[in-house]
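Here's the structure we're looking at; comments come further down.
With one protein chain withheld, the remaining protein chains of the complex are depicted in position.
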Amino acid sequence: MLSMKKIQKVYRTDLIETHALHDFSIDVRTGEFVAVMGRSGSGKTTFLNIAGLLDTFDQGTYHLDGQDVSRLSDNEMSKIRNQKIGFIFQSFNLIPDLDVFDNIDVPLRYRRLPAAERRERIEKAVRTVGLLSRIHHLPSQLSGGQQQRVAIARVLAGDPRFILADEPTGNLDTMMSREVMDLLEKINEAGTTIVMVTHTPECASRASRQIHLLDGEVVDLNALPPEDADRSSASLASTLQ
Amino acid sequence: MLLHNLRIAWKSLRRNITLSILIVSGIALGIAVSTTFAAFRHAFSKDPIPQKSDVLRYVRLDSWDPLKPYPGDDPTRPPTQITFRDMQGIMKSTIPLRQSGMFVSNMYVYPDPKVGRPFRELTRLCFSDFFPMFDVPFRYGSGWDRKADAGPDPVVVLSSEMNQKLFGGKNSVGRTVRLADRDFRVVGVLAGWRPNVRFYDLTQNQIATPENIYIPFNFLRPMQIRTNGNTDGWGTSGAPGFEGFLQSETCWVQFWAELPNEKSAAAYRDFLTAYVLEQKKMGRFQRPLNNRLSTVSEMMADAGVVPKQATAMLIVSLLFLAVCAVNLVGLLLGKFLARGGEVGVRRALGASRADIFLQHIVECELIAVLGGLVGILLSLGALAGMNAWLKTTMARGDFFKLDLSMILLSVGLSLAAGFIAGVYPAWRTCRLAPAMHLKV
Partner (left out) sequence: MEFGPILRSMGRNKVRYGLIVVEVALTLAIVANCVNMIGDARREMARPSGFDDDNILSVRSAPFAPAFKEDGYLDAALRKDIEVLRAIPGVHAVSNTRFLPWQGGGSSTTTRVLGSKGEMLRNQVYNADESTLETLGSRLVEGRNFTREEVESDTKRLREVTNSNRPRGADGQPIDKISQDVIISRAFGDLLFKDGKSLGKSLEDDDGDQYRIVGVIDHFYNPYGWPIHEYVMFFPNYSRSFQGGSAYLLRVDPGKMKTVRPQVEKALLAANAGRNVQLKELTEIKERFQSQSALLVKILSLVIFLLLFVTSLGIVGLTVFSVAERTRQIGTRRALGARKLDILGYFLLENWLVTTMGLVIGVALAYGLNVALVTRLNGTRMDAGLVIIGVALLWIFGLGATYFPARKGAAVAPAVATRNV
């Protein structure tokens, strides 16, 4: 489904170069549920941006759903984001002036779907996340968990090939986190590939595979010397508190 | 898609009402000021008789002093009016479809003593062709015929205001009006003839409404009627008495001819040249041949109908609009860039740059159109104020109008201002990197 080979991403300013990703390779098979973990500065966000075609990279190749997406125009990337990828963000990123229905409608409109089909998809997705009674509420009238469910419904309505989730439970309490994770599991079971960036071990444990990032490279935690592994999990723990 | 974008734009405006009011009122002021001054200038400059402005020609002949040109801004211009002798001379031509010499006099009207005391009223002396030539609308009756010109028959045409004053607005055709020492029979009453500029006589009070009384020109001699308009004389004062005045070189008659096509205009031009050359043989017209056959718009330009300040004010007001547009660029830039997060989400969800650009340019246009509507309302108020002012000085309260062309202009200006001001902010917004604004 997703295959990155020797990806390199360098951020340049006038004075310094920062290697955000360095010879980064990863393979995610169709139907997998992968958790990507790492502390801040480890390149998680860069990975997410590149994987989601929100950003370009300097070297390497990236195949998505069998298609080489390494060197696409802005418009082509927009189209793939719209049709193949679903995004779930830590802060939900619903558009505040639009109600639930209209928020879910946003990507469908960019896909230029006919009105009747959009309505059908929206209603189905809202039913799936159990918010049919709130379909004309504004985001500000919903709880955090409900907002995240709307964001998930927005993904479902688009019927993407794979979902990128960025700390989907980061802004939620335990109860709501569990609900959201249940929902994601259900979606995964239905066959949609999910890549989730998180630093919550509890969330990561729901995934079928965990990947750890350190300084822009994938590391096998088991291969690290014990004290390093301790230190990284200790810092992870401290971030969580 | 457009409708959807409009809906999004409307929601975006409602999100921050105060900011939106500031933005809209900024552009509204620009539109109000520029529309007001455009309408101000337009009131003077617009064609007062568009259906005939290309067939009507005003005649000027240079019978002025051989030693120096007719005074004025432009020394190549002949006198603005012609002499009575020349009017008689050129009226012999049969080339024009219609033609009329004319002047205005101040005559005494003696109404029924029950109506009021005698009063003076501006009265136009003209030929029968005057009414059909200028498409003058009648409520009752009509103008007089050529036979009445020749008589001259004592017939009179009244404006609707004068008919109101003398006969209470009833159909007065056949009734009698005493002017100076004679009785005139009413043959027609005008139906509110109010061209914006009194184009047929631009020598005085150009934006006054037409006169209230019209009688045949040929009463000039039997009643010894003197003009109340400008008389431009040069050289010797001529023979004494009324006849001496008529035969003098004094210019005081306005003359219009209706020439339905280029061929007749060319023929008429040749006729005037021949006439002047003939007169030169008799010792008159010692200046170089300088006949003018001017259209309504040429006459309006020559007479300086549009006040110079009106043009200056229009320039200033367009610059004002430019300031408002620049202002709008800054405010929109701030507003849009503050919304980076939302744009990032839309981009992540698959919006192309074109989608984002369109969304924001639509929002700019919505702001501009709202501003334009408020601006038009404000400028209606401003024009009403100017009309009120004009009423105190010119007794005319309908001069400044916002006609369809002005409304279209201000809508056009709004859309243009919105687009020009919006292009850069919308472009900047659609170029925002989608990844930059997602983690908030």
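When the chains are written out, they are named A and B in that same order, and each has its own residue count from 1.
The rule we apply is simple: a contact is a pair of C-beta atoms (placed from the backbone, for glycine too) under 8 Å apart; a residue touches a chain by one contact, two chains touch by 3 or more.
Model, not experiment: these values are computed from the prediction.
The undisplayed chain touches these shown chains across the complete complex, B. The chain not shown here is touched by just one of B:Gln81, B:Gln99, B:Ser160 or B:Ser317, and that residue is B:Ser317. Contact with the chain not shown here comes from a single listed residue; of B:Pro137, B:Gly169, B:Pro260 or B:Gly334, that residue is B:Gly334.
In the full complex, the hidden chain is touched by chain B at residues 22, 26, 29-30, 33, 67-68, 71-72, 108, 110, 117-120, 181, 226, 234-237, 239-241, 244, 307-309, 311-313, 315-317, 319-320, 322-324, 326-327, 329-331, 333-334, 337-338, 386, 389, 392-393, 424.
Please note the rule applied: only the chains that are shown with their structure count from here on.
For this pair, chain A with chain B, the centres built from the Cα atoms lie 67 Å apart.
Those residues of chain B lying in contact with chain A across their complex are 1, 4, 8, 11-12, 14-15, 341-342, 344-355, 433-435, 438-440. On the chain A side of its complex with chain B, the touching residues are 45, 49, 52, 54-55, 74-75, 78-79, 81-83, 87, 89-91, 93-98, 106-107, 109-111, 154, 158, 166.
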